[in-house]
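Omission of a single protein chain aside, the complex is shown with its protein chains in their original locations.
Moving on, here comes subunit A:
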Amino acid sequence: MAGHAQLADKFVANEERAQWHDKSLWFVRHKRDNISHSIPEWETLRETASQVKLHTVAHLAQYLEEFETNAKKLGVTVHWASNAAEHNEIVLSILQEHNVKRVVKSKSMLTEECHLNPHLEAAGMEVVDTDLGERIVQLRKEPPSHIVLPAIHIKKEEVGEVFHEHLGTEAGASDPGYLTEAARQHLRENFLAADAGITGVNFGIASTGGIVVCTNEGNADLGTALPNLHIACMGIEKLIPSPDHLSLYTRLLARSATGQPITTYTSHFHGPKPGGEMHIVLVDNGRSDILGSDDFRRSLSCIRCGACMNTCPVYRRSGGHSYQSTVPGPIGSILGPSQNAKEHSSLPFACSLCGSCTDVCPVKIDLHHQLLTWRKEIYVRGLLPFSKTFPMKVMSKVFQRPGLYAFGGKVARKALRLMPRWMIYNPLNGWGRQRDLPEAPKESFRDLYKKRKK
């Protein structure tokens, strides 16, 4: 399987597109900077939000029980799934019990992670993603490339093409207003015809048993207001202790995600609507393993705002698909290997360790430190290729002998001075394809220092 570097190489090869992608996301990062800098207590908010999440995760079992008890009191049926397969089976069986044929789904990275759509479609159901970006990638039969902006990699002309094919819009149309209106009409038909609505969960509130779903398009509300059946799929780490803590996260989430003061719709669901049914599926799928790890536990605090993707200079230039992981970017490069270290062994290296993700994270996850720790884990588990480990072992041996190091340096510098350019810039020299090497001086600093001292 191609690693991140190979896929990034392909993305960067289309320089114009890579530049456009970078600038689109930087625009969002810049909006985030403007709005977060308008809040003097921003750093206090981050620190408090971080502490509350760490506390909740440390007492997760207790809060989950509290949440279940209170949700049941509200008339919600609560299900537990230990992995993706169980989650998919539970959702399918609820839908089948209700004889559901058509499902509308609002954005949920958890259902992407579990590959719910193909599972339901295989059972003969029609599943329509109702977030506009999600719908676009669904029609293109590809996964989202970003968790908040799933179609950020697609240009409006390409949206015009896919809508022309599937929704019958005019050929060559690229006007965002026209295309959005077409999507609105198309989705409205689906909302009206749906037998069930599936949503994700942004926050589960332990002390009330209620859930909060944040969207900018109101699609979660439309998808749950019309059908009588609402299934909410929730990762077990989405809990917060009480409604008192909610404003911390709603203030941080939208500002970090898109630079908005708040999401357009912050919808609270406390029990089923009159005459309806509400189910919550609580999903583990590897989260308990992360909870058990001192190194990576903090990654469970993630509120999925996507700010680390928008700020990551590597993500912006390599595109979400290069990560081959439901959640891409810095947080995805921690979560991916936690799910399957072998499959995602290249992700912790798709990072220059610049630390921008850590500084932007609204819940202060030490993202770049966890990525560094993952590199060590990849090595310890024997998943790092010989081409990466061997030079490090050799260098270490040389550096343990100052005389050998100084002699080796002298030989290498002399060789660089004497060798013709074509010999230095050979295909094996990964540095030299696009960059010049530094000029090799005759004397090293240690040589000059010795002379100066005399």
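The criterion applied here is as follows: a contact is a pair of C-beta atoms (placed from the backbone, for glycine too) under 8 Å apart; a residue touches a chain by one contact, two chains touch by 3 or more; residues count from 1.
As a working rule, contacts and distances are computed from a predicted model.
Novice: Which of the following is the UniProt-recorded protein name of the chain this complex doesn't show: "YCII-related domain-containing protein", "cytochrome-c oxidase", "Lactate utilization protein A" or "Phosphoribosylformylglycinamidine synthase subunit PurS"?
Specialist: Of the names offered in "YCII-related domain-containing protein", "cytochrome-c oxidase", "Lactate utilization protein A" or "Phosphoribosylformylglycinamidine synthase subunit PurS", the one UniProt assigns to the missing chain is "Lactate utilization protein A".
Novice: Can you say which of A:37, A:421 or A:454 touches the chain missing from this structure?
Specialist: Among A:37, A:421 or A:454, only A:37 touches the chain that is not shown.
Novice: Pick out which of A:31, A:166 or A:413 touches the chain that's been left out of the picture.
Specialist: Checking the options A:31, A:166 or A:413, the one contacting the hidden chain is A:413.
Novice: Among A:2, A:123, A:395 or A:418, which one is in touch with the chain left out?
Specialist: For the chain that is not drawn, the touching residue is A:395.
Novice: Could you please point out the subunit A residues that touch the chain left off the display?
Specialist: Those residues of subunit A that touch the unshown chain are 4-5, 8-9, 11-13, 15, 18, 22, 26, 33, 36-37, 39-40, 42-43, 311, 313-314, 317-318, 348-356, 358-360, 372-373, 375-380, 384, 388-389, 392-393, 395-396, 398-400, 402, 405-406, 409, 412-413, 430-431, 433-441, 443-450, 452.
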